[in-house]
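One protein chain omitted, others in place.
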Amino acid sequence: MLAPDLFPFAMRVRERAPLIHCLTNLVVTNFTANVLLAVGAAPAMVVAREEAAEFAAVANALSVNLGTLDLPQTKSIRAAIDAANQAGKPWILDPVAVGPLRFRTEFAFDLLELTPAVIRGNASEIISLAGGASSGRGVDSMALAESAVDAAQLLAMKTGAVVAVTGATDYVTDGRRTVALSNGSALMTRVTGVGCALSATVAAFAGVADEGERWAATVAAIAYSSIAGELAARDAALPGSFAVAYLDRLASLDAATFAATLVMGEHVV
Amino acid sequence: MLAPDLFPFAMRVRERAPLIHCLTNLVVTNFTANVLLAVGAAPAMVVAREEAAEFAAVANALSVNLGTLDLPQTKSIRAAIDAANQAGKPWILDPVAVGPLRFRTEFAFDLLELTPAVIRGNASEIISLAGGASSGRGVDSMALAESAVDAAQLLAMKTGAVVAVTGATDYVTDGRRTVALSNGSALMTRVTGVGCALSATVAAFAGVADEGERWAATVAAIAYSSIAGELAARDAALPGSFAVAYLDRLASLDAATFAATLVMGEHVV
Partner (left out) sequence: MLAPDLFPFAMRVRERAPLIHCLTNLVVTNFTANVLLAVGAAPAMVVAREEAAEFAAVANALSVNLGTLDLPQTKSIRAAIDAANQAGKPWILDPVAVGPLRFRTEFAFDLLELTPAVIRGNASEIISLAGGASSGRGVDSMALAESAVDAAQLLAMKTGAVVAVTGATDYVTDGRRTVALSNGSALMTRVTGVGCALSATVAAFAGVADEGERWAATVAAIAYSSIAGELAARDAALPGSFAVAYLDRLASLDAATFAATLVMGEHVV
């Protein structure tokens, strides 16, 4: 496997400012929008069923997050996905807490049929989506990402999507190629929405990539964000100031620092 | 045109702590509340149709923002506007992304009949509301504010509202008097909700002004916020820390610094 050239995707986002349509949860809307602005994308949260389809066709990519799913949102999400698919725009699925909660789990399985470009979740979410047994605690992200690599590859082959499992080490696979990324900081789990906003960043990177580049674009988005988090943890040791530093680092990361910090390897089974 | 005396409006807000009822979008609720607290106002987001009218009559002003409009919210907004009008309280319209999206655009035109005290938007939003052709990209704020001055004056004369077009230069008109404000910083576009929160700040300033002072109060709110942004950009060069500095500057701006920083001129056609 040749290492993909990653930083150019970040440069494209800054140059093109892709419009990212987010149908996400109530907790992270603001932070997600600020993360997208920091990486150079243009966030837009158009939520009404009446407008979601119209807007998804105009946006460069769609990010769908099930964190606070309710019945009206399922309708907006379906309308937006249909419009994105018709317009040939990629859509990303973040299956928050899928597994133990029935309503969202059934909905997430329905969405798998609608050709997501990328699925990003933690280990237990990805294991659940791949058909495995979910763990007990609900939003449990404590399963090691390593334990979900097989499930991720299976899910990628089933759905045709790129699948990313994030944790202390992150894995990104398209079913054939699987890369392991080892940047980041434990502080990223002490600020709400870092993972959810990462899915929106994946959408931004996918929104400036060709269809054949989606695996590389997903690797780039996760590497870029994890490196920003790792650098931010050098600036700030506590979660309030870390969140501020994270946005600052996302907005200012350059190619040389990126290359000098990146820890990436091929995942060999 | 005599330059209006602006800083006294900010002092009145600090002294009276006007209660500002916000029916705004899901992305900016928190930041809007913190901006209002920073300038000395008391924010309140009472959203249920069952309570919106009751509360609008008690509040000092109402701020309506269409950023994540859906059908239930249209009902709360109508109820709140009717109550505000009956109680003689000013209400402010922020027509986010009006133009390309049909649902909110039709609703915004309906609202124009309900005597808004102030309308604040970017160039393409104001051009759309005045009946001009909207640009293509959806939430496009890239049209120059200058290009919308005629539309703003027309809209002001049609509706009786003060109209503010914000951008690199901001214009505020009541149809007869038009002022140009040239403070601010490009970083204000890198933090989500700065514009939306500005509309709430306009509501706070209008909430302590007499009806005949609304144009001056709107000029004051925009000048105050832009100067705070310009000063914050001297404290912080990246968006995460800029957002923090902006709130700090909003909470601490004094009359002498305000006067020394203000760049205001009459707009001559």
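In this document, chain identifiers A and B correspond to the written order of the chains, with residue numbering beginning at 1 in each.
Just so it is clear, a contact is a pair of C-beta atoms (placed from the backbone, for glycine too) under 8 Å apart; a residue touches a chain by one contact, two chains touch by 3 or more.
In this text, all values refer to a predicted model and were calculated from it rather than measured experimentally.
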Task: Selected residue (touches chain absent from view) among B:Pro4, B:Pro43 or B:Pro116 - done: B:Pro43
Open item on the list: In the whole complex, not just what's shown, which of B:Ala33, B:Ala152 or B:Val208 touches the removed chain?
Closed with: B:Ala33
Task: Positions on chain A where the hidden chain makes contact - done: 25-31, 67-71, 97, 100-104, 137-139, 189-193, 238-241, 243-244
Task: Absent chain, residues of chain B that touch it - done: 19, 26, 29-30, 33-34, 37-38, 42-51, 54-55, 58-59, 72, 243-248, 251-252
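Criterion: only the chains that are shown with their structure count from here on.
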Task: Rotation, 0 to 180 degrees and nearest 5, that superposes chain A on copy chain B via CA atoms - done: 120
